[in-house]
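Omission of a single protein chain aside, the complex is shown with its protein chains in their original locations.
Going in written order, the chains are labelled A, B and C, and every chain counts its residues from 1.
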């Protein structure tokens, strides 16, 4: 099977964008496999994800971006070109709740998540055994208020050395500095254990329990400088009742967290997410 | 079919409560139809709902409460005794969004909600036609900041004259005064068009749209003096995506609102709700 | 606001279809509002729904179909052209369970369902009052095994005289003959009160209750000659438990039926449904 090219585009809406992009692909003998578009009525922005087979495509893979530039400039596009068969490197950050880490690694191993995970970072040693089971490098970077800046330098060096594109915070209980976040724009995915914007910050399950909600949730989102305020990628919920203890809430929630985080990572890897105005378009 | 008695009880937990209550019923030849209990571990409170057939019960209906008092006092119970076949009077307050009103009236007429609705109150005339279709008195009490206190006096008089036990706010866009609320403790049910505690107050759909959430919800709750902070009775959610317009969010949400409000009213009428610590036990 | 054209297309997949269709629209100054496509990998069929504004479109509305024919023939397309602002006539068939009828009429009146309902047909007189409330003609066509053929002739005449495009079976408890069904291909929508293919045919709630399922569902589908076997348009489910009586199952289910049927009708009216291989593509 030949590789696929994937183009993510956003630009001010006007006539002819879809036709122009479709022509670029078809005019060079590309076969469109998927094409999704969305227009935000309120801000008048056009979004497109188009995926085509490179089998018979008349532009060599490494020249496609160059060839597309003229068209992109004409419409004032922000755009990115990806290839389906490229495997990116993702790093997972984790603390002491390991269910999301476990779940991600299991999905990577089974081929459901198509990335490499060269390294796991943690402020604790708890996940060392799991990392070993999966044959992944495990580095403990114990962050304290005093050494945070220093440790982040080290963390970013670790990421850089391993060519990490995506950082997944799989219940990592430290807040990254704005500098760290800015270095990975829309490339850090966090799982928060509530249906945001309800219960941002600490101890969402305990607060949900106290509040007596009848539904709990989980939210995966891109990390921005403001805590738990980044663009939401995916959410899901599950019913609870007065008979569920706080412990039971956490257990029910952990099943949600795993699914909600893995969907976000999957969509990222499949290049299905576009961000704008602090929210996301997910072409699934 | 004979009538049923329903007893709702809460008290500090200690040994022997369930046995004592069961014995009260069985010792007088009552046949228990349902019995649910719950113990809140953190505050050590015992809750029970017990329903029994009066067929063959040896205490006359109008003496049951008196007979139960000795037992209740021994355990320091807060309690209420109800009878399944009693039909209470409920008033519905509505503004200009009429889907919940419509839905409630349809369920009352079909026998799913077993109450009488002698009167509908509104600050607008929009629902007059519906009230007429259903043969229900319709009173317009146009509330302004200036006349609010005065209008509430009138509203409460209307409720009192018609023997209203339960007030249902079916998208009523006025805030009741603390005095009004205090006069109907845990007897005013509101539908809020978000999954509280997210998006309390005004325009929750517009705020959910702006935030880019992937799930919207609705919440029915008892009204307390603090806006949208009363004990939650029921919640439900539905998925949305970037392709749903604000108008579509409102339409999807209105389906939720109807179901979530009707469940709360139903449980109230079936005497399945107990309140404590600003939350609810719902024995369904 | 100008009208929109909507084109639904299916054909064998090959290179250039998306580009050709996009060019047809853009080349005549049409602004694409939505474009969705899908390729069925297994049968290699291409599907597209494209919607564009007629504001500035250089082909007059009544010539668009003619102009499109050449392109359509070149790719061997099956296609239909619609206009967003056209209001079609729908007839509702109902028996004695009236919740879906009620719900549909309420949504039509509120503008959520953009069709006209000139007539309601029933084998019973139960819904006469509702029809009167909504100002809709109500015709009783009491079908018996003996007079079925004769009554269907009459029913089809009623539909023909009122220019009915879509027939909605809102809990209509009669089976239409193959001749009737063939006269309205993919234009009769039924609501079945189970999650098909579980519990087709009679009494699905009673059978679900007996089976002890933990989830019940509802299914809207196009009617074909085989009972409850037509292409599924939409399904939804709700949890039940051992404590739910058969009556409660029916009540919970009726909330599903209303939502699931109304979504199908909505998507039909918005021209979002394509049928093939006994299943549907729904571009929502």
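Here is the rule we go by: a contact is a pair of C-beta atoms (placed from the backbone, for glycine too) under 8 Å apart; a residue touches a chain by one contact, two chains touch by 3 or more.
Quick caveat, the model's predicted, so the values are computed rather than measured.
Novice: So one chain is hidden, and I want to know which residue out of B:25, B:159 or B:282 touches that hidden chain in the complete assembly.
Specialist: Within the whole complex, the residue contacting the unshown chain is B:25.
Novice: Given that one chain is not shown, which residue among B:11, B:35 or B:81 touches it?
Specialist: Of the candidates B:11, B:35 or B:81, B:35 is in touch with the missing chain.
Novice: Could you list which residues of chain A touch the chain missing from the display?
Specialist: So the residues of chain A touching the missing chain come out as 99, 102, 106, 110, 112, 133, 243, 251, 255, 259, 284.
Novice: Residue-wise, where is chain C in contact with the chain that is not depicted?
Specialist: Its contact residues with the unshown chain are 38, 40-41, 195-199, 210-215, 217, 231-237, 241-243, 245, 277-282.
Novice: Tell me, which residues in chain B touch the chain that this view leaves out?
Specialist: 14-20, 22-23, 25-27, 29-37, 39, 239
Assume only the chains that are shown with their structure count from here on.
Novice: If you take the mean of the Cα atoms for each chain, which one ends up farthest from chain B?
Specialist: Here the answer is chain A, farthest from chain B.
Novice: Hey, how far is the Cα centre of chain A from the one of chain B, in Å?
Specialist: Result: the chain centres lie 41 Å from each other.
Novice: Considering chain A alone, which of its residues make contact with at least two other chains?
Specialist: none
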